[in-house]
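One protein chain omitted, others in place.
To keep things simple, chains are lettered A, B and C as they appear, and every chain counts its residues starting from 1.
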Amino acid sequence: MHIGLVGLGKMGGNMRARLRNAGHTVIGYDRNADLSDSSSLADMVEQLRGLGDGPTVVWVMVPAGDPTRSTIAELKELLDEGDLVVDGGNSKYTDDAINAASLGEKGIDFVDCGVSGGVWGLQNGYALMYGGTTSAAAKVMPALEALKPDHTEDGLVHCGETAGAGHFAKMVHNGIEYAMMQAYAEGWELLDKVDIVDNVPEIFASWRTGTVVRSWLLDLLVDQLRADEHLDKIKGYAEDSGEGRWTVQAAIDNAVPMPAISASLFARFASRQEDDVAMKAIAAMRNGFGGHAVISESEA
Amino acid sequence: MHIGLVGLGKMGGNMRARLRNAGHTVIGYDRNADLSDSSSLADMVEQLRGLGDGPTVVWVMVPAGDPTRSTIAELKELLDEGDLVVDGGNSKYTDDAINAASLGEKGIDFVDCGVSGGVWGLQNGYALMYGGTTSAAAKVMPALEALKPDHTEDGLVHCGETAGAGHFAKMVHNGIEYAMMQAYAEGWELLDKVDIVDNVPEIFASWRTGTVVRSWLLDLLVDQLRADEHLDKIKGYAEDSGEGRWTVQAAIDNAVPMPAISASLFARFASRQEDDVAMKAIAAMRNGFGGHAVISESEA
Amino acid sequence: MHIGLVGLGKMGGNMRARLRNAGHTVIGYDRNADLSDSSSLADMVEQLRGLGDGPTVVWVMVPAGDPTRSTIAELKELLDEGDLVVDGGNSKYTDDAINAASLGEKGIDFVDCGVSGGVWGLQNGYALMYGGTTSAAAKVMPALEALKPDHTEDGLVHCGETAGAGHFAKMVHNGIEYAMMQAYAEGWELLDKVDIVDNVPEIFASWRTGTVVRSWLLDLLVDQLRADEHLDKIKGYAEDSGEGRWTVQAAIDNAVPMPAISASLFARFASRQEDDVAMKAIAAMRNGFGGHAVISESEA
Partner (left out) sequence: MHIGLVGLGKMGGNMRARLRNAGHTVIGYDRNADLSDSSSLADMVEQLRGLGDGPTVVWVMVPAGDPTRSTIAELKELLDEGDLVVDGGNSKYTDDAINAASLGEKGIDFVDCGVSGGVWGLQNGYALMYGGTTSAAAKVMPALEALKPDHTEDGLVHCGETAGAGHFAKMVHNGIEYAMMQAYAEGWELLDKVDIVDNVPEIFASWRTGTVVRSWLLDLLVDQLRADEHLDKIKGYAEDSGEGRWTVQAAIDNAVPMPAISASLFARFASRQEDDVAMKAIAAMRNGFGGHAVISESEA
């Protein structure tokens, strides 16, 4: 198929390559002219139209928030009824309803697609979770089939007819990921700290076969532990993406208890504080006790 | 009544004063001769016996663990059937059963007593939670009545006939305290951080009358915030006493969910880490992703 | 002063009474004509204007969300430049910015005010947390002074110049309340469950004097426990208000760790589930193990 691709960074660039490897025609656009196949979004759309009849399909792969919103607003001006915009970035699911409604004013279809895969995607394929109508998705299906992993039915799923369903599923995927990582991290901290246990990297390595906790994340952790047994070279600091936050906020909106995922998110927040802020208030109250240290080990 | 008091630090010293103010005779013993009324435990017991008939009562007010255990072991040698040992320190409740059984071999009674009050206790009285048989407790009741706050039925409670009941109740009191402090601390951190709100110390101050969250801890926090609005002078670092740990461990032994108290305990643990240890493992796994930074704000 | 009061339910009705007791003139409006002093919002505003010169001040005390939004929209039509609307309901702080901006288009001032106090407010006064400019607040200050508790500087606080500051502070107050209640609840569950401890209601009662955990919530709990020692007559089910949810969501927006308050919120969510939903997935995975029961006490 013919497809426009906006955003040719490492992720978008690899996706372009994978699509071309599968025989599709990709006209990319990026603000960086060195990466771009077109001089502007308008030029990209014009080139796509020159390639033949049928709906024009544009895949947007730019950062969530304003960049995605402004790109889609511009595409709304350029595209016509029956064309399709796919948001393959990490947009919040609530943005999708807004974007879909805006494009819908001109009869332009919209599909949202959560994409997982990182640097391995080019070779191994991407896991794709998409939302939107079946008829809209059909317009981009050849590209979805090309991007997904080969030789499996996994890696491509229609999450619902409603705009945002795909990003919602990807968001929850990331929330789950947070708590899985936290699970290994807590277990590792305990094993690394106690005197009774040695050989912690090899313990984790041994778990890769025959245990309940085997996973791809475990494989990653083993590689890191073998390179730096006590992770001395790594700062205990973790960013969080919007998706972890949105997952917990969506859980709260829906009265879903989410103690482990929220704990994982809060642990990341705390890791980024130079001094532990809430503990200042705890310490202040303890100062207020005055006598809290009167008996050793006693609070009051 | 006549009573021996072992351990004359700030806490024990104040208790001696409060007992004497109420007209009781206290023979204190402390390793520090400057504080002590007797030259040894044996001398203390001998002096008590010289004061009259009736059971000899000794209140132990030394740090939990080995100091308390060894003191009680020594008292076991010195005391006789019908005498009474009170453990008023912060012993773990499981120690009480052991100490009670050991003393019981000689027919010596045992009462455990959790004591709250800190530096205000001398003037305002101590909150006392005791465990043991009613007949054993009767031997020390005049002292308990003198130590508790005046003009109230609060502050003195018989928590059960079983040795350890008093320390168990005091332990849970401290566990509750952890989560109450954490509640204020979390709320303060949020209020202090957002731009929309000013005047945070006075917000907390205003809550002292007419609100659901009014408490003595709130009063303490207000004093601290008024002295140092953003708590800039206070390090975000909090010790934990054994009692918070034991509370959560007892909850786990009894299959009681304890998410808020445990979260409060873990927050203290984390505050004492120079680098956030578990986050090292999180960061390591994120390094393993390789492409996690491909799209801004994306995990993978 | 003269003030309009919209919403004369139990809360609004009591506030009207307290304002009148202080000598203020209140023209109330409620959809229920039996409670109302006026036939419509327009009639209320007209009556207020008839009472004299100066800005017209209207206090809105209706449920958060649509009722408040529509009331304020209608008042915008009725009021003029220099008049004042106070939102004393439980609006989300983000609504305040919208309402303030809308009213500002006509030069109408806006103050948001979180109100705590419940049924005791009429007699004891209300705790009031307000946001807005000092000049706007000045227009309603006599009413604020009348509503707050007597004989104290507590209970009335200016939380910031920005619309929403008052509701934000009240929101955090409620979040803190959640975790304080959870703290007592967890401690009570453990004490009530273990065999070693008896007399649990009196243990809680004893804590009311001389301990770190004394508070108004503790007082309430003691009354309930004395009436129903094991709370057998009470269903373990707790609603949550919007404010608890918004507190955690605001914490997440601001990267503030909030483990105890969120745990308290999640515990309420879980209490309302007939069957424990997430545990269905846990149980499903355990079924998948197949052999998880092979060795007793073993997972796999």
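Observations, loosely collected:
One rule holds in what follows: a contact is a pair of C-beta atoms (placed from the backbone, for glycine too) under 8 Å apart; a residue touches a chain by one contact, two chains touch by 3 or more.
Since this is a predicted model, take the numbers as computed values, not measurements.
Between the chain not shown and the residues C:Ser38, C:Thr162 or C:Gln182, the one that touches is C:Gln182.
From the options B:Gly82, B:Pro142 or B:Pro257, the residue with contact to the unseen chain in the full assembly is B:Pro257. Contact residues of subunit A toward the unshown chain are 93, 116-117, 120-121, 124-129, 131, 148-149, 152-162, 164-165, 168-169, 172-180, 182-184, 186-187, 189-191, 193-199, 202-203, 205-218, 247, 250-251, 254, 256-261, 263-264, 266-267. Residues of subunit C in touch with the missing chain: 9-11, 61, 63-64, 89-90, 116-121, 174, 177, 181-182, 184-186, 188-189, 192-193, 217, 220-221, 223-225, 228, 231, 234-239, 241-244, 259, 263, 267-268, 270-271, 273, 275-292, 294-300.
Across the interface with the omitted chain, subunit B contributes residues 211-212, 240, 245, 248-249, 252-253, 255-259, 262-263, 265-267, 269-270, 272, 277-278, 289, 299-300.
What we mean here is this: only the chains that are shown with their structure count from here on.
Looking at subunit A and subunit B, the chains that touch each of them are C.
In this structure subunit A contacts its sequence twin subunit C using mostly the same residue numbers, the overlap exceeding half. Averaged C-alpha coordinates put the centre of subunit B at 33 Å from the centre of subunit C.
Work out the mean CA point of subunit A and of subunit C, and you get 36 Å between them. Counting only residues that touch two or more partner chains, subunit C has 211-212, 256-259, 263, 266-267.
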